[in-house]
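Here it is, the structure in full.
All protein chains of the complex are present and in place, except for one that has been dropped.
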Amino acid sequence: MSTTDKQLRVGMVGYAFMGAAHSQAWRTVNRVYDLPARARMALICGRDTGKVAEAADRLGWEAYTTDWRDLIARDDVDVVDVCTPGDSHAEIALAALAAGKHVLCEKPLANTVSEARAMAAAAATAQAAGVRSMCGFNYRRVPAVTMMRQLVADGRLGVIRHVRATYLQDWIVDPQFPLVWRLQKDKAGSGALGDIGAHIIDLTQYVTGQLITGVSAVTETFVKERPLPAGSSGLAATVDGDGHRPATGPVTVDDAAVFVARLDGGALATYEASRFATGRKNALRVEINGSLGSVVFDLERLNELEFYDATRPAAEQGFSRILVTEGEHPYMSAWWPPGHIIGYEHSFTHQMRDFIEAVATGVDPAPSFADALQVQLVLDAVGRSAELGSSWTDVEPALATVAA
Amino acid sequence: MSTTDKQLRVGMVGYAFMGAAHSQAWRTVNRVYDLPARARMALICGRDTGKVAEAADRLGWEAYTTDWRDLIARDDVDVVDVCTPGDSHAEIALAALAAGKHVLCEKPLANTVSEARAMAAAAATAQAAGVRSMCGFNYRRVPAVTMMRQLVADGRLGVIRHVRATYLQDWIVDPQFPLVWRLQKDKAGSGALGDIGAHIIDLTQYVTGQLITGVSAVTETFVKERPLPAGSSGLAATVDGDGHRPATGPVTVDDAAVFVARLDGGALATYEASRFATGRKNALRVEINGSLGSVVFDLERLNELEFYDATRPAAEQGFSRILVTEGEHPYMSAWWPPGHIIGYEHSFTHQMRDFIEAVATGVDPAPSFADALQVQLVLDAVGRSAELGSSWTDVEPALATVAA
Amino acid sequence: MSTTDKQLRVGMVGYAFMGAAHSQAWRTVNRVYDLPARARMALICGRDTGKVAEAADRLGWEAYTTDWRDLIARDDVDVVDVCTPGDSHAEIALAALAAGKHVLCEKPLANTVSEARAMAAAAATAQAAGVRSMCGFNYRRVPAVTMMRQLVADGRLGVIRHVRATYLQDWIVDPQFPLVWRLQKDKAGSGALGDIGAHIIDLTQYVTGQLITGVSAVTETFVKERPLPAGSSGLAATVDGDGHRPATGPVTVDDAAVFVARLDGGALATYEASRFATGRKNALRVEINGSLGSVVFDLERLNELEFYDATRPAAEQGFSRILVTEGEHPYMSAWWPPGHIIGYEHSFTHQMRDFIEAVATGVDPAPSFADALQVQLVLDAVGRSAELGSSWTDVEPALATVAA
Partner (left out) sequence: MSTTDKQLRVGMVGYAFMGAAHSQAWRTVNRVYDLPARARMALICGRDTGKVAEAADRLGWEAYTTDWRDLIARDDVDVVDVCTPGDSHAEIALAALAAGKHVLCEKPLANTVSEARAMAAAAATAQAAGVRSMCGFNYRRVPAVTMMRQLVADGRLGVIRHVRATYLQDWIVDPQFPLVWRLQKDKAGSGALGDIGAHIIDLTQYVTGQLITGVSAVTETFVKERPLPAGSSGLAATVDGDGHRPATGPVTVDDAAVFVARLDGGALATYEASRFATGRKNALRVEINGSLGSVVFDLERLNELEFYDATRPAAEQGFSRILVTEGEHPYMSAWWPPGHIIGYEHSFTHQMRDFIEAVATGVDPAPSFADALQVQLVLDAVGRSAELGSSWTDVEPALATVAA
């Protein structure tokens, strides 16, 4: 901290839920971690002048603009942080890379495979010029998730046999919940699948070190027509209507997506993403069973990891609830004393920590756009399988395409 | 108890794991419940004279025989309790029904659909003559499961959206675990699918009151060759071998089966049965999400039910851990004071309670052979889908067939 | 089982809650365990002819009597099992020992220290003549509790620093719950303290291998007057009253007792027994912290033990939820396959197993009457401290007294 004067001037596009989370992380990261560069919250961008000005003031950005092209064009921005809905990721990120800016892009990388391919290709090109890019699968940086990856990488689970991943929410169970942008295919690309399913695809591939090679899928839209929204904030929204019945529109994305998958290391996996799981608020849960042990993670209790070590004496085997809050655990030595838990937003602070370190030291951060393209290819295979009566559908290879 | 002299003389075929569990239940049921008839443990049958004699003595049966045809032929047997491996269910049960004996047959009903069809048809015929039959899906009688059924039936969960069922064990994770009869298709019919998958199929159909109409499935045999067994007991076994490498044989059943299903009430469901889930000993877990609430059940904590009631005030909603041990709960008023838990075997005692009551009062117990046939048809559809690249596969209707 | 013709003919006095639990255990024990003698349920005793006859029939006893002196006088009774309220323990047990019968006496051993002293002295005398005696602290035989004892005995917890024990129930929270015998000092000796507090005193002394040397205590009776009861069963009861307000009587025992204690090995301990802990049905919970590890037990989840091993690598330390249902665990190899849980009543079956084995092989079972006297002395110290403004009060030594 006091050891560097090097700055990374960040320009962030978008200021809704993700924009607020990223702001908190940019604001905090250098206060907690000793890093080779300092992030400076230089510029924020949004289309509405009044709103973006208010956001800049509230979230603590030095300046604002209403034109993302302006943000990219400026010399005093080193990093472009893309926090918009998925339909604008490709255009902004491609322009930023072309302008030589380091790019952090929220997930999912894009709304379509072709966009994601173009972005991965552009990132590969930019990389040669020392320009870094990263996709914001922030849950990789939850300490318990990072620890799962380490346990697998260290061989502590043996041969991975099963992956069991669900990401369950319930914010649209009510049929009167309005038709927000996340329920519109042109804005969001897909529904639960791309929004939260993408997280468990990336997380499980990261933790196992295996890639999904094929899937069999079913998707479902339980409520097919919803009232048009008046306004929204985060995942909450209000319905438009002036005393009479509100106008409605069609839900064009999935409410839920379930699929079976095979991973290239031999594991059999199940995935479920749903916004109709009553009582489950943000229930990303992953269980991995290997020949030597198992791990279980639950995002609603993200400070904990359950680890079953089958090499322990038989009578003492059990799932250990490890409180992943100690100095020995990833990212945690910079935070609080033993047993003092962290929250959701800390995963972003950890992400910014690694991003800053990678950019400042000239290495590529992970997950790369190519990694994120691979997730997009899985999403695509899921969609195709669902359309083809759940038939087994291979995931297209990412590398060949990127190379092409 | 003291109010009746009516007896039901039971003849049980088989004396391994299921035979021991049934014996404990027959021995206990009239000591706990006040019923219109008393079970008498009249006769036990097994092929090996020495072993069945020992079993009769140990388990408390009055007599034994080595010929199940003899057992069925006897006048002093009212009920035939079939506890053998699946390959002999059909033959024994059909003969017993033909002889006018009430039949309790362990699950799965049979190893093939055609056998199950024949059994359901015979049961329907026998029913007209006042002969009762029942399939031993004992988990329906775990009080928390019965309570789940009641909550759904009372509309407390609203429209069912999701079913999430897993039955995970880990007793064959070790590749050196021997090739016991449960791993041989000719004896067991299938592997994890029929043995434990059948339980979650029946349980979720029972609880939701909905039937599975179609599936997309994957099955897997992780370890394809195993040493031949020297002996086995329950789920434990020893390997044959005299100092040199033991002889091996092919595993002809699935180690794991996963499938997605749709239920006839509109629910989307996922199922997983595996014997390779390290650390999971007997982890039958079911979660059901409806528009008004959710329930969660875990067989390893079978005295508990989690219930989320979405009609409660928003700030107080949560999954309630209900200790299903109170006098208000199904089956429990006959047992112990508040909070005193019961075990696995009690589900059999409850099953015998309902069976005795049904037989003595002349009504049909559930699940019927027709219900069990329906489970068999789901198992069959799973097998076919897995062979056809996970293509969506409709479950054949049971009723038409039985009627035919 | 088939290996012996040796019989132990049991005569049981009492047939309420404890009588039913003991009956289930006597009936089951030789069906599950291979033992050097068989228990025969020979004779049951109760004061009311009709009721005891009905109990004999229902619970499966060969004969009944209404006079416990007759039961003790008979030649065809080898074991006297005392299941009456505490006020008659001493008289019956002393007579039984004097008659040369082996005695199993329910806890607490007696209602007063002087009775308990006399019983321990008589047991010591009888022991010289080969007569065995045991007090029914059945929770010692919950497999997870036995395993805790083994872990401590093996040094796995190091130096014990803390014991934290609660036994919480809520069956008299309602002020209209009637004045049953358990709320009357002349019948029950004390309230929560002797009924459930005695369990946690014995359990923690057993597990730690340390004795309580002194206490500081508070007791409380929240509801001082209650309606007189019409009838009771287990812990349930109904109120007498014919349309007008029921007659009431004073509660003469404690509703709750809390105390701090020191153990002779240096541990600092807290104890709480209450019948006013709303929502806690049978919540016996114990946590023990040592210099090398900790254990946690919860009777409502009696198939589980949490074990924290501080000698594991720092990053992997956590409380392991051990499912104590496996063949490697105490008492469990005779029961069901992996992960199949047992219930409350099994602790009695295990108790009978050890009692039969001890009697048949001529060794003394534990806990002895002397052990139970020590618990009584702790109860006494608690009562005295509570009366003396919580002043630190030493527990009288048991051994010296017995020796005298």
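Order of writing sets the chain letters: A, B and C. Residues in each chain are counted from 1.
Methods note: contacts are C-beta pairs under 8 Å (C-beta built on N, C-alpha and C of every residue); 3 or more make two chains touch, one makes a residue touch a chain.
Worth saying up front: this structure is predicted, and the values here are computed from it rather than measured.
Colleague: Hey, which of C:Ala310, C:Ala334 or C:Ala360 is the one touching the hidden chain?
Modeller: Going through C:Ala310, C:Ala334 or C:Ala360 one by one, C:Ala310 is the residue touching the chain not shown.
Colleague: For the chain left off this view, which of A:Leu302, A:Ala315 or A:Val382 is in contact with it?
Modeller: Selected residue, touching the omitted chain: A:Leu302.
Colleague: Hey, which of C:Thr49, C:Thr238 or C:Ser391 is the one touching the hidden chain?
Modeller: Looking across C:Thr49, C:Thr238 or C:Ser391, the contact with the absent chain belongs to C:Ser391.
Colleague: Of A:Ala124, A:Val159, A:Ile341 or A:Leu388, which sits in contact with the chain we cannot see?
Modeller: Hidden-chain contact among the options goes to A:Ile341.
Colleague: For the chain that got dropped from the picture, name the residues of subunit A it touches.
Modeller: Touch set of subunit A with respect to the missing chain: 1-2, 17, 21, 23-24, 27-28, 31, 53-54, 57-60, 169-171, 234-236, 280-283, 299-303, 323, 325-327, 336-346.
Colleague: In the complete complex, the non-displayed chain touches which residues of subunit B?
Modeller: 147, 305-307, 309, 314-323, 326, 328-329
Colleague: Provide the residue numbers of subunit C that touch the chain removed from this figure.
Modeller: Subunit C touches the missing chain through residues 161-162, 164, 166, 168, 170, 173, 216-218, 220, 222, 256, 258-260, 262, 266, 268, 270, 272, 274, 276-280, 289-294, 308, 310, 317-319, 389-392.
Everything that follows uses one rule, which is that only the chains that are shown with their structure count from here on.
Colleague: Same or different for subunit B and subunit C, where same means more than half of the interface numbers show up on both copies?
Modeller: Both copies, subunit B as well as subunit C, present the same residues to each other, with over half of the numbers appearing on both sides.
Colleague: In whole angstrom, what separates the CA-based centres of subunit A and subunit C?
Modeller: Computed value for the inter-centroid distance: 55 Å.
Colleague: For subunit B versus subunit C, what separation do you get between their C-alpha means, in angstrom?
Modeller: Distance between chain centres: 36 Å.
Colleague: Name the residues of subunit A that each touch 2 or more other chains.
Modeller: Each of 317-319 in subunit A touches at least two other chains.
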